Each structure stands twice: as C-alpha cells, then as structure tokens.
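In this view, the complex is presented without one of its protein chains, the others remaining in place.
Chain nomenclature is as follows: A, B and C, assigned in order of appearance, with residue numbering initiated at 1 for each chain independently.
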Amino acid sequence: MRSPVPDYLQAVLDACADNSVGEVASYIPELGQVDADQLAVAACLPDGKLYSAGDVDTEFTIQSISKALAYAIALEQHGIAGVEEHVGVEPSGDSFNEISLGPKGRPRNPMVNIGAVTIHAIIGDPDDSAEERSQRVLDGMGAFAGRELTVDEDVMESELSEAHRNLALAHLVRSNGTFDADPPVVVTGYIRQCSAKVTVKDLAVMGMTLAMGGVNPLTGNRVVSRRVARHVLSVMATCGMYDAAGDWMTDVGIPAKSGVGGGIMGALPGQAGVATFSPKLDEFGNSARGIRVFERLSEEMGLHLMDVPVSADGVVRARDEVTVDDHAQQRVQLQGALQFGGAESALETMSEIEPGDDTVVVDVSHVTFMNEVSTRMLGDGMKRLKEDGHDVVLVDPESRLPHEDDVTVVEEL
Amino acid sequence: MRSPVPDYLQAVLDACADNSVGEVASYIPELGQVDADQLAVAACLPDGKLYSAGDVDTEFTIQSISKALAYAIALEQHGIAGVEEHVGVEPSGDSFNEISLGPKGRPRNPMVNIGAVTIHAIIGDPDDSAEERSQRVLDGMGAFAGRELTVDEDVMESELSEAHRNLALAHLVRSNGTFDADPPVVVTGYIRQCSAKVTVKDLAVMGMTLAMGGVNPLTGNRVVSRRVARHVLSVMATCGMYDAAGDWMTDVGIPAKSGVGGGIMGALPGQAGVATFSPKLDEFGNSARGIRVFERLSEEMGLHLMDVPVSADGVVRARDEVTVDDHAQQRVQLQGALQFGGAESALETMSEIEPGDDTVVVDVSHVTFMNEVSTRMLGDGMKRLKEDGHDVVLVDPESRLPHEDDVTVVEEL
Amino acid sequence: MRSPVPDYLQAVLDACADNSVGEVASYIPELGQVDADQLAVAACLPDGKLYSAGDVDTEFTIQSISKALAYAIALEQHGIAGVEEHVGVEPSGDSFNEISLGPKGRPRNPMVNIGAVTIHAIIGDPDDSAEERSQRVLDGMGAFAGRELTVDEDVMESELSEAHRNLALAHLVRSNGTFDADPPVVVTGYIRQCSAKVTVKDLAVMGMTLAMGGVNPLTGNRVVSRRVARHVLSVMATCGMYDAAGDWMTDVGIPAKSGVGGGIMGALPGQAGVATFSPKLDEFGNSARGIRVFERLSEEMGLHLMDVPVSADGVVRARDEVTVDDHAQQRVQLQGALQFGGAESALETMSEIEPGDDTVVVDVSHVTFMNEVSTRMLGDGMKRLKEDGHDVVLVDPESRLPHEDDVTVVEEL
Partner (left out) sequence: MRSPVPDYLQAVLDACADNSVGEVASYIPELGQVDADQLAVAACLPDGKLYSAGDVDTEFTIQSISKALAYAIALEQHGIAGVEEHVGVEPSGDSFNEISLGPKGRPRNPMVNIGAVTIHAIIGDPDDSAEERSQRVLDGMGAFAGRELTVDEDVMESELSEAHRNLALAHLVRSNGTFDADPPVVVTGYIRQCSAKVTVKDLAVMGMTLAMGGVNPLTGNRVVSRRVARHVLSVMATCGMYDAAGDWMTDVGIPAKSGVGGGIMGALPGQAGVATFSPKLDEFGNSARGIRVFERLSEEMGLHLMDVPVSADGVVRARDEVTVDDHAQQRVQLQGALQFGGAESALETMSEIEPGDDTVVVDVSHVTFMNEVSTRMLGDGMKRLKEDGHDVVLVDPESRLPHEDDVTVVEEL
C-alpha cells in the first residue's frame, strides 16, 4: 500500500492555500524579490524519514531561525552557565528587533536580535574575522541539517547595506562589556549566518535533531549534547515566536523559531521535526501561512507539547512465572519507553514480590528506551530483591542496565 | 521488596533542608503565623499512586495555586474562546500583583492577580453572591483534589482586611466593562477561593488530574475536558511562575503554579503530578525551598517537558507471517502508546506490503494508548490495504479502532 | 476712548471658531448633554480687571482644573514637604487616568487622577465624611474665585455611577498606606470636588490668584502663601497638560490646567490669569479649541513664560546731585520693579560712590515692587555706605526698606 502521510501534508497545504494575508519582508531589498506564492511543508521523524509537500526544494535564507542553532553552538562551546552570563532566557514581550536589555544589562533572550547578535559574538574567538566566526556557525548548522550549507551572497550584500539597526544593537551590548569582539565584525558575521540557504526539508531535519536530544536522524551524529538540545527547546518554547509566545504555546504547542525569509522550524521533543515555508509575513514578522499550517498540523496530527500519552501505561508486559530448566521462576517483563513513571510502575510490580530465596527474572529485552533515572531505579530494585534473599536474572541483550556482580545476565531466557 | 521511591523523595527533602533563604508571607497577618520550618513533597502517578515525604498532612491555604484551577473551571463554563474575550494568555513579565492590563484592555493572563480576579468574576452568574461564586470554585477544586475542600476562615478574614489592592484590580477591570459582577463581591469571593485548605498530597492529585488530560486519577471522574486541561498546562508553562518563566522552563521544565501559602503544584503531561510545601518565599513570591525541590526532582527524576523519549521507537512489535487455520497470513503487530510518530511507523511498515489478495492481520491488542490522529491513520491504512486487494483482520479486543464494514474484527488470533 | 482689549479677545475667538475637531466627554453621561458649540475666553489682570468674550456666563463643572486648586489647599495644610511624602512632582508621560505609581510607591504628580485622588484624601481629617472633605475644598476653591461655589448635582450623580476607575486608583494608593481615609469616601468627595460649577471668568480670577503669588485680585485676600502659589505654578508648568507638557511649554508657555468639562485655566506669573471654555476635547482630553485660543493668546499677546523683558533695564532713575537745605547731596533714585538684577544695578551705581563724609540719598519712592532679596541687597548697600563714612538718607514713603537706626528716613526730599 501507499502511505497516506504525504496526502495528509498535501491536504493541509491545500487548506492553507489562501495567500491574501501578510507581506513579504521588504526592509531588505533582495528579500522582496522572492516568489510570494511559494508554500511548502516538511516533517522529519525520529528514524530520519522525511515527508514533504509543496515547494520543497526551494532554497531560501534561514534568517532568524539560525538564532536557535547558533545558540546551541554557543552552548556547546561555553556551557549553559557560561552563556547565561551573556544572554538570559526570559521572554521579553518585545518585538524581534527591540533595542532593549534585561535587568542585568544582558539581552533578555537569544531569540531577539540583540541576543542573537551577542550569541554570534561569543562563538569562536574574540579575534575571529567575520568570515571565520560565521563559518563556524555555518559548519555547525550544517551538522544540524546533515549537509553543507552555503550563503546567498546577494541577500547578504543587501542586508549589509541596511545594517544600521544591528550595528546599534551590537554597539549597545558591546558598550556594556558583554562581549569583546568588534561590533562591525560581529554584525557582518551575523548577517552572513542569517544568509545561509536552506530548504524546508533542511529545517525539518534540524528540528528533528533538536527533538532527538541532539542527534541528527540522518547522519546519526551527535551534534550537541542532550542537555543543550533540551535547553534550546525550552527557550524556543517561551521565546521563539516573539510576542505571541502564549498564543503559540496554547494553540500550536510546538517549540519553534521563525525567520523573515519565510521559514518556520518546529521541534516536538521525541516526536517530530516540522517545517514550513511561505514568504508572506504577518505583523509580528512570522510567516502568515506557516503559522496556519502549524496550527493545523498541531490540531490534526495531535502534535502538541501538552498532549502526550500517559507514559507508564502498559510498561509491565508480563508479571508471571516461567519455568527455566525445570525451575519455576518469577518474571517481571517490561516493554516500551521507560522514564520515571514507567520505572515506578516496574518497581511497584517488583515490590509485590515477597522476600524469599527463589529466582526473579527481570526482562528488559522489549524495552525500547530507558532514561537515566529509570536505569538507576531498576538497578535499585534489583539490589533490593537481592537483599530480600532472591537470586536475580537480568535479561538484557543490549547490556543497558548496570548491575551488581552477583546478578546473572543473559541475552534471552 | 520495598519500593525505593519514598526514599528518593526523602533524600530530595534532606538535600533541600536548609531553610535560611526567604521570608514567610507577612502582608497577610494570619499567614505569618505558620511554622516556617515545615517541608513536604508529594508525587502522584497516572494510576493514582501517591508518594510523599515530610509534613504531608499539614493543611495550608491554596492561595494563587487556585488561579490555575479556577481558570480551568471558567474554561469549562465559557469555552476557550469565551474566556479569551476576558483574559489573555501572554506572559506579562510583571510581578504577580501588578496593576496593569494588556493591549486590548484585558488582563494579560489568568496567573497574575488582575487576571485571576477577572476569572473568578466570570464564573457562575454575574448576580451570584460571594458565597455562591466561591462555592462553585471550591466544588470544582474539590473535584480536582478528589475530596471536599474547606476554607480557613481566619486567613480569609485576615486577607479581607488587607484587600485594597485586590479591590483596586477588580474596580480597574470592571471600569473597562470586562465583567459585570460587583467588585467588592468578586474580591470577597476570590479571597475565599484563595483560602481553601489543601495538603501537599491534594496538590499532587490536582496536578496529576491536569497531567492526565482532565481525569482525576483517584476518582476516575473527568473534571475538565482534555482540551481545557491542555490549555491550562500551556498557560502554566509560560505564565505560572511569574517573571521567572524562562528560568523555570529551562531549569525545571514542569508546568507549575505557586501560592504564597507555600505550596507549588506541578503537572508533567502524561507523567506525574508533583507538589511541594514550604512557607518561606523568595523575592518573586515563590516558595524558596519548593523551587529547589522541584529543580532537584526535575534533575534526578528526569522530569522535564523537553526530555521525553523518542516515542515511535519499537511501536511495531512484530512484522511476520502467522498461520491461522492453515492459511499463512501477513501480520503487523503493534505495541505501546501510539501518537502521530508511532502511527506513522505502523503505516510505514504496512506500506511495505505489496498489493495482493491474501489476508493481512493488524493486531492492536498490545497497544496501550491511541490518540485521535493515530486512530484515524490506522483506519486509513486498513482502507488502503483493502484497496490493494487484501482481506484485513483486525485484532482489537477493546474495539478501539473504527473500521469499514468489510474488516473482520477478532478479539484474538 | 474705548479700550481695544475686548476686541482683541473677540478676534481671537473668531479666529478659533471652527469646532470640527474633538468630541465632548461622553464617559460621564451627564457631561455629554452640554451645548458643544459654546466658546468663551477671559483674562484677569493683576488689578483684578476682567476682560472676556463669548459664552462668559455659562456654568460648567470644573473637573480636573480642581486638581491644581486642591493641591494648593493641601500644600497650605501640610506644607510642601508634608505633601511630597504622599505625591511627587515629576511629569509622568502618562495619560490623565493612568493607574501607575512612581518609584517610591507615590503617585507621580498631583495632576494625574491617581495623584489628585490622593491629594483630596489628605485634605482635612482622615475621618472626614465625603461631604465634609469636599466642602473644605469647595470653600478653598471659592476663595480662589472670590465667590462661593456650588455643585452640579446631576453631573456628580452621573460620575458617581461610573466611578470604578477612580475607586481602583483610590484602593491602589490606599493599599500602599499612602493615606488613611476610606477609599469610597475619598472618591465620593473627589467627584463632588470635580463637580463644582464655574464660569470662564471664575477660572481667570483663580489663575490670576496663583499668578499674583496667592492673593486674590478681586477680594485682596491672601488665599495661599507666595511659596505655595509658586510651587503650584511650577507643577502646572511641567505636569498640567498631561503628556503634552513639552509642546505646551514651547508653544504656549503659560502654566495651565485643563478639565474634561471643557475649561482651561492658565496663570502667567505676575502678568495674567487666562481661561477658556469649549466642550469638545482632543485625544489627550484637553479642550480642542481652548488649546488653539491659548496658542493664539500666547502668540499675539506675548504671553509666554520665557518671553519676559530684561528686568533690570532702567531701574536707576537718577544718579545725580541734589541740593537739600543748601547742602549738595549725592542721590541714587530708583524706579520700577526690583528683583535681584535690578537691585544689583542699584548696588553697582551705589558702589561708584567714593568713601567720604557727605550725605547720600537713596530714593525708593518710585519703586513699584521689591522682592525679599532686593530689600536685603539695598539694606546691605546702605550699610556699606555708612561704613564708608557717609550719612545716608532714605526716601521711603511706604517704609518698605528695613534699615539701621542711624539712617534718616524721610517721606520725600
């Protein structure tokens, strides 16, 4: 059979085809040249599968979407605490290009221009040239996309000629001593970063890389740490869509970042990278049709941060007795993804086992995911079973669970 | 064996025992009488299981935590769009008792006092007495807690004598025509709402009710609709912790609401309700030790909104051939929780089946959860298999999947 | 001959007759009943002479113009420092009914509603009834007008029914402990204050009373101290015309206060009280035609705070020798108004007198005004002439100059 998923995406595009709202960004002359009727959507899944519809191969400039990725790159270089000395994480309620700073003289967050310029400035070495620093960012963004990215030189030149506001931002932050690089160099590099060319499919892969905890689903490479990916998603959730953070969270519920080039990159943790492209922007500078597509995807595909299933359901696949080598043994067989709740369910089942000297089998061969805490919790459970007098046999073909020496580990029963 | 989970909670409390930071709320004289050394934590799981440690039976007043619950009650009464005419959803960057309104003259969100007073005012009928309106809220909050709540009359009297600021807020909103009730009546009722007595266990159950999509895990009753629960969680995520929304989202990542009575209620969708109680407040009016406990729980228990497992992993339990009545049949057996990603994995597997006139078995008997979109996607998949010429047998013992007439449904193979 | 001044005023009214701009205040139903075409102007001079044109006898409610007068009354009761503990003097940039407070929790100035309500609240005793407190203000305002003022009961009732915003302001300030009176009592009294009926001529007299340093030019009674009058004029200059303080100062340059009843009261220190009446208000809540009349009066009559003559010119009427009783005596004869600059000119002239034992005559009989510093300076000058060996004869028919015992004072030479 043929998968209906591409049909779903096309149906969403068809439903959002009306293009009467918004205007193409015109403050940069070159951006105004784009074909305003283009429309595309793409979704990338955890296994790297890409669905897309519409003008999926059109390259456009990444613009502000690069803020989220450069932020990740800076976090990898300096650590979360290191970056927070330069740029905060609070939503500002300001429009994207507001020239204001937070209480400690830091930009309020990395998603407004003043924060993004600062993030760019602290990447690499203070003495980097504009070319060197921006190339670091381009290389990093390429790792998110799984391909090498190039720059739209025309757009870059066009933006450089209208860079007074960004120069103002850079000089303002520099005047507080928040970074050491030279403001005109920083702005040139930042504009080069924003001029990277991407397709809607690139954005979906980038989003999925964040949603996978930092691992690119195409290349399998870890691009940033799990902690950094989580941090970036958190900041996208509260600051990504400028002054409509609350509406976006309630209506769409997908951490996202938009750019004046017409793109929007979304990332739903553990589930999907989603991206849209449509050049006309609404009054807040977000792609007008892109927002409608996201709303519809969230609604129709059930993609909403607050709409996750009850996770611990059915994590215990079996609680029974099995006979191995003619010995009856108690078995706790687990399945699915284990986080705190699932591990707690497993422990609850294990705690029903009375002390005794028989053998207890803990079988995690059908478990698809274990986070750190669940690993620790199962370890503690097995230790307590031992303390109760039991022999413990662990079925763990991938050796994912750490265990005491006196636990017998087998690949299968 | 004995479950280690209570030990985990106790260890967290021990680690956060230092009580030197913050001050007990003193603007309300009666609140200042509380024993400042009390400390408690509770966690409620999807199956209603409650873990707790510390001063778990102390009753304290719910205060601003009631804002989230009253908001849910108002949303049930008027619908999301109906409530948005009165109160917005954008984070304000203001402190909790700021006397300011958003662009359309509406309170910016229901978590600041001016929004909460307005939410209280639109519950019930405009002509309700303070007693009637507040009793509606108390009854609704009781449904979240799974028990009847009563009021601390001393605290209520004490707050009523210092109600000038809330009266200011109510008159201000009333002057814009945003509600019709009489401001002094509204303020009296609102203070009664805030004076409801709860324990940390109540708060954990309330949180889990929101995290379960509106169903109380103790009583099994649906308290609010899934959509309302999702909406309330979204607003808690961006506005719940006042002007530290970004720090809370990055560091803790659990939608939450605090009260000056010392409580914090958290709700992690699908996973847990978490609550703390410690009376000393930090400069923002949030429980100082409560925040530290939440940070530690998030860190050690892996409870963070952006830290969910890759959901589609292993949703396909088996793709094989089975022999039924001597006929070899192709089988797609699914397991775990199905959302968009998992359903897509299932469809991907089904789409590998070549057209033909043999029988295909779709087995969802091990599926623990299906959201709306995954139900629809599997339905479409079976339809396409039929169009490809196959007979389809659906193993669905709980009859959860809608299907065409010509699909054969069985309880087991 | 007939004075041309009334013709001037009429010509100004004719030039500003167009009434197409603005709207009559409608938030108070009763105010909306007024005949919107009415237009009047009045000017009161230091000697109490009143010129007026247009609808000069129409009574309208004083509204916010009462803020300046009640402020003067409060300053008389508590002193300048005493009032500054409750209300500041900084322009706010806010509109008149903004519900915001300054850095120390005080209303920013007495000309915005929140400051005016506070000023009303601190007049009289905290336990005063609304009637008692507002009557104190009415009596005080009557002293400024030179006649007893009465209240428009219909407008008062109409405003009381729409008092939510003022109640919000009063409760807000009360919540900070800035005053002790009961907010609903304060608001009732404040609205009664605002409902006092005045004519444009009353306002001109009130303005002249302030411009005369606190002495009513009609009754000759001192209403407030010179220092209080100066302080009120200063605050009117920076805060009187709401968020257009800078435009008003540059274009008109007459300290003024407007009211939504359509009146504007202006006071140019030492020169004139000016008032206008026209009910239609501009977007800032100021009388639209009233502003145009003021601009024209300032322009055509040269009435601008920064446009005063060089004051010291010609203060020395004569520096000569006169023969008295056959003795030649040196004479310094002064004239006009003496402030610092004029007194300095006088001293300069006196300092040209060489030491010697002859007689020096200081003649102030033609001096029309001496402020405190000039009095002291002339006294010091005479003392030094004595020290230089001279006999000093002071011609001071009104005994205005204090002097040493050994100065001979005469009424005329």
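Here is the rule we use: contacts are C-beta pairs under 8 Å (C-beta built on N, C-alpha and C of every residue); 3 or more make two chains touch, one makes a residue touch a chain.
As the structure is a computational prediction, the values presented were derived from the model and not from experiment.
Shown chains touched by the missing chain in the whole complex: A, C. For the chain left out of this panel, the touching residue among C:I264, C:M377, C:V393 or C:V407 is C:M377. Shown as candidates are C:G22, C:G54 or C:P91; the residue that touches the absent chain is C:P91. Among C:A145, C:V198, C:M350 or C:L401, only C:M350 touches the chain that is left out of the view.
Only one residue in the set C:E76, C:E162 or C:D388 touches the chain that does not appear here, and it is C:D388. Contact between chain C and the absent chain runs through residues 1-5, 45-47, 49, 80, 88-93, 109, 212-213, 226, 229-231, 233-235, 237-239, 243-247, 249-250, 253, 255, 269-272, 300-314, 335-341, 344-345, 347-348, 350-351, 353, 355, 366, 368-369, 371-374, 377, 380-381, 384-385, 387-388.
Listed by residue number, the positions of chain A touching the unshown chain are 99-100, 162, 164-165, 167-172, 174-175, 183.
Going forward, only the chains that are shown with their structure count from here on.
When the partners of chain A are compared with those of chain B, no chain appears in both lists. On superposing C-alpha atoms, the copy chain A sits rotated by 180° relative to chain C, to the nearest 5.
Over half of the residue numbers found at the chain B and chain C interface occur in both copies, marking it as a same-residue contact.
Averaging C-alpha coordinates per chain places the centre of chain A 23 Å away from that of chain B. Mean C-alpha position of chain A lies 65 Å from that of chain C.
Spacing of chain B relative to chain C, judged by their CA centroids, is 61 angstrom.
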